[in-house]
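A single protein chain has been omitted from the complex, and every remaining protein chain is retained in its original position.
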Amino acid sequence: MSRLQLVPKYPREKQVMMNLNGDEAIAYAAKQSYVDVVAAYPITPQTIIVEKYSEFVANGEVHTEFVPVESEHSAMSACVGAAAAGARAFTATSSQGLALMVEILYIASGLRLPIVLAVVNRALSAPINIHNDHSDAYLMRDSGWIMLFAENVQEAYDTTIQAFKIAEHPEVQLPTSVHIDGFFLSHTLENIYTLPDEAVYEFLGGPRKIPKVRVDYFGEEVDYVLNPARPLSFGNLALYDYYFEMKIPQLIAINKALDVIKQVNEEWYELTGRRYGNGLVDPYMVEDADIVIVAMGSGAGTIRSVVKKYRERGLKIGLLRVRSYRPFPHSDIRNLLRNTKLVVVMDRAIGPGQYGALYLDIASTLYHERSRPILVDYVYGLGGRDLSPDMVSTMINQLVKDLERGYIPEEERLRFLGVRG
Amino acid sequence: MATLRSWREIPLGGVAFRLSTDVKTGDWRALRPVIDQSKCTKCMICWLYCPDMSIIWDGEKVFVNYDYCKGCGICAHECPVKAITMVPEVGE
Partner (left out) sequence: MVVKTIPEIPVKKGEPPYKLWIFEPGEKKEFPLVFNLRQLAEQRRPALIPGHRLCAGCAAPIVVKLASFAFRGPTIVVSATGCLEVSTSIYPYTSWAVPWIHNAFENAAATASGIEAAIKALKKTGRLKYDHVDVVVFAGDGGTYDIGFQALSGMAERGHDVLYILYDNEAYMNTGIQRSGGTPKFAWTTTSPVGSVLPGKGEHKKPIADIMVAHRIPYVATATPAHWMDLMKKVRKGIEVNGPAFIHALSSCDRGWRHEEAISIEILRRAVDTCYFPLWEWTPETGYLLTDRSLVIARNPSLKQPIDKFLEVQGRFRHLLRPENKELLKQLQDYVDAVWEDLLKRASNAPR
């Protein structure tokens, strides 16, 4: 398929190269996104985001009201209040902080407030640990948020800006989280390309736009905001007669986000020359692969480099990185994995009493295929344990054997990579 | 009361789409406040304390809006001239 080379509106020479770590990149992206309210509480390894943003405020570089709240619970609560009052709101957290926030995450999505949250993924206690895994992310899996996982610092920057656009899309209006791996990305310096402020402003269409809503007691469509001109009541009590009906539009909106994430990914490509697969999934050499590794986050980078080596040796192997964890891109994944013989899902968290959460999603996606691939779950990297290329190689060697054998016995379908026996 | 609506008609974020004045809480009432206009001094204390906004001042006199009055009797108790009496509701 021949395709004209696209000249982005802001080619690399028009972008600014900056040496930033993942946290700084997110803070910088938020700064450029005309955020009105940032309410945040420090927690390792997210702290740099809060610190950096405080500096922008202290130096008068932003108009943002920074609310240094007394807990993550209040951080999300203040974001809900701010967003309901018409502001563009942003916050960031990790691990225990996210756990404390969870109650309000459901409220933010239920009230359809397009808050953006940066989650610097970190393991949950006990034992207390400050390093990366995805157990905190899985905690918010069903909270109704759009969840996007970045692989590197450049993507963290790009995704944070995109997140505002996705969240505020008129047909979406849902809170969105951007996930980066604690320390692996949050504290790792990378040279990244950033857009000029005005380009971001233009990409987002300026300040947040308020959607319209229709209620019986006003004869016109009114702003969906706490507005003294047209008072509305947010956060009502809905019982068995209405709760169910109120949840359906939320499901429709998050499914709509599948298209919007793709569309925003393309717009970003036209603007910057960068895109991540189709926005939802980022496949690498998947098309003719017999074995496909499915992963999320920074681990995908390591896996890709190993996959490349094995490809050079002639093994038909590929990597499928899931970028949009919620909404889960079932049809994209199904189309990509249709002809695969063995699919290995890499879960950076355990699901006690069950397989890993990503494995379950992939399994449910593949269930309806006529010829289903062999499926195996690898749990790796808990509590920040590094995923080395050697470990990936060990895994792949085993997978080759599994493929020759043609099946994986039930007791082996959940495996652990990198744990001492 | 309006028929229950489908999810297609639920406003964004589940904001309330009707006002509670549709809900006639008057049917909770066991005792009905009756104002003796000849005694009433129009001091407005009953209007002030009515928790259900059921006492109406029409510019000339005070009267009760029985659509919402739950019959708590605060008005009768607080009336400084005892112009309000609580009468048992009779009927169906």
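Letters A and B name the chains as they come in the text, with residue numbers starting at 1 for each one.
We take it that a contact is a pair of C-beta atoms (placed from the backbone, for glycine too) under 8 Å apart; a residue touches a chain by one contact, two chains touch by 3 or more.
Remember, predicted model here, so these are calculated numbers, not experimental data.
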Key: Contact partner of the left-out chain, one of A:47, A:74 or A:94   = A:74
Key: chain A residues touching the omitted chain (full complex)   = 36-37, 39, 63-65, 67-71, 73-75, 77-87, 89, 103-104, 107, 207, 216-219, 226-239, 241-242, 246
Query = Taking the full complex into account, what residues of chain B touch the chain not shown?
reply = 2, 5, 14, 16-25, 28-29, 42-45, 47-54, 56-60, 65, 67-68, 70-74, 76-78, 86
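Keep this in mind: only the chains that are shown with their structure count from here on.
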Query = So what's the Cα centroid distance for chain A and chain B, whole Å?
reply = 52
Key: chain B to chain A touching residues, read off their complex   = 4-7, 10-19
Message = Can you tell me which positions in chain A touch chain B when the two form their complex?
response = 110-113, 173, 211, 213-217, 224, 232-234, 236, 238, 241-242, 244-246, 248-249
